[in-house]
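Of the protein chains in this complex, one is absent; all others appear in place.
And then chain A:
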Amino acid sequence: MYPVRFDGSFAGWREAARHQLQRGLAPHQLSWEDGRQEADLFGQLNTIEPPAANERSVRVPRALLDQLERAARFRCNGRWALLYRILWRVAQGDHAAMMAGDADGSELHMRLKAVRREAHHLHAFLRFKPRDATAGGPELVAWHEPAHDILASASGHFAERLGRQTWMIATPDDGVYWDGENLHHINPCPPEWKQLAQGTDDRNEAMWLAYYGSTFNPARLNRSVLETNMPVRFWRNLPEGPMIPRLMSQARAGAQADGQAQAVSVRPGKRIQAEAEQVLPVRPPA
C-alpha cells in the first residue's frame, strides 16, 4: 500500500488524487494521510516506488468535484478513501458511483446530507451573546460545537443577517471573525477567542427564556419529535437547554390538562365587559 501524504485540505487532496489517478493507482493500493492520524503502519513498510505518472489527462464532471468537496467536510476515519474510490470509478466511466442507489454513491450522499444538515444546525442553533464592544473586539460572540468541518463554508450566512455588526464564532477546532467587511477563518481557534466566546455573560437572556417557556404547549408534550429535530448534543450550548427537562416534568405532573403556561395560569385573569350586539362588525349587505 502506498501512503499519500497531503496537508488535510480539499485542495491538497485534489492535487494528490489527480497525481495518483495519472499513475493509474487503484483505490485499494493507497492509504491517505492528512496529518490528523498516526501514519499507517503498512504504508511505512512499503518501500517500493509507485509507478511514474503518465501525462494522460483525467476528466470528470464538474458536479462530481463539487460533491467531493462538500463530502470532504464530513468527519470520519476513511474520509478520503471513499472520495478517491468514487473519483476512480467515475474516471473509468462508471457514473453510477455518484448516485444514491449505488453502494459507494449512497455513502457519498449520506455524507453530503449530514454536512448539509450540520450547516443548517449552525444557522439554526448557534446563539450569539451581545457584549460591550467599546473596549474593542466583536459586538457578538458565540460558542458552537459542530460535528463536521462546516464553519468556514457556512458562517458567511451570519454576515448576511447581521449587516455591519461584528461577530466571532469559536469552536473546539476552528474559529471565524467578521470585522464588518471581511470574514477571517483561523484553524486552530485561538485560545483567547474560545475564552471570549465561552466567558461572556449574558444579562438579558431572561427575555428569551420567558418566551420559550410561554410558547411551549404542555398539552402536546412530544419528546421524540423534539429530539429528532433538535439533537440533544446541542442543548448544553442553548440558553433554553436547561429548561427543557423542567418543562417536560411540569407537563407530565399535570399541567398537561390544558395548553396554558404555568407562569400565566398563576396570574389573575380579566373578563372583558362588552355586549354581544355592540361588538358585531358592521358589514355591507351581501
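Following the convention adopted for this analysis, a residue touches a chain if its C-beta (ideal position, glycine included) is under 8 Å from a C-beta of that chain, and two chains touch if they have at least 3 such contacts; residues count from 1.
Here is the rule we go by: contacts and distances are computed from a predicted model.
K.L.:
For the chain that is missing from this picture, which UniProt protein name fits: "NADH-quinone oxidoreductase subunit F", "Fimbrial assembly family protein", "DNA modification/repair radical SAM protein" or "ABC transporter ATP-binding protein"?
P.N.:
Of the names offered in "NADH-quinone oxidoreductase subunit F", "Fimbrial assembly family protein", "DNA modification/repair radical SAM protein" or "ABC transporter ATP-binding protein", the absent chain's UniProt record gives "DNA modification/repair radical SAM protein".
K.L.:
Kindly state which of the options A:136, A:191 or A:269 is in contact with the chain not pictured.
P.N.:
That would be A:269, which touches the missing chain.
K.L.:
Any idea which of A:81, A:147 or A:226 touches the chain not displayed?
P.N.:
A:226
K.L.:
Which residue, A:29, A:153, A:187 or A:260, contacts the hidden chain when the whole complex is considered?
P.N.:
Among A:29, A:153, A:187 or A:260, only A:260 touches the chain that is not shown.
K.L.:
Going by the contact rule already stated, which one of A:10, A:32, A:84 or A:125 would touch the omitted chain in the full complex?
P.N.:
Of all options in A:10, A:32, A:84 or A:125, contact with the hidden chain holds for A:125.
K.L.:
Residues on chain A that touch the omitted chain in the whole complex?
P.N.:
Against the left-out chain, chain A lists 95-96, 99-103, 106, 120, 123-130, 140, 142, 157-165, 181, 204, 206-208, 210-226, 229-230, 238, 240, 244, 247-248, 251-252, 254, 256-261, 263-265, 267-272, 274, 276, 279-281, 283, 286.
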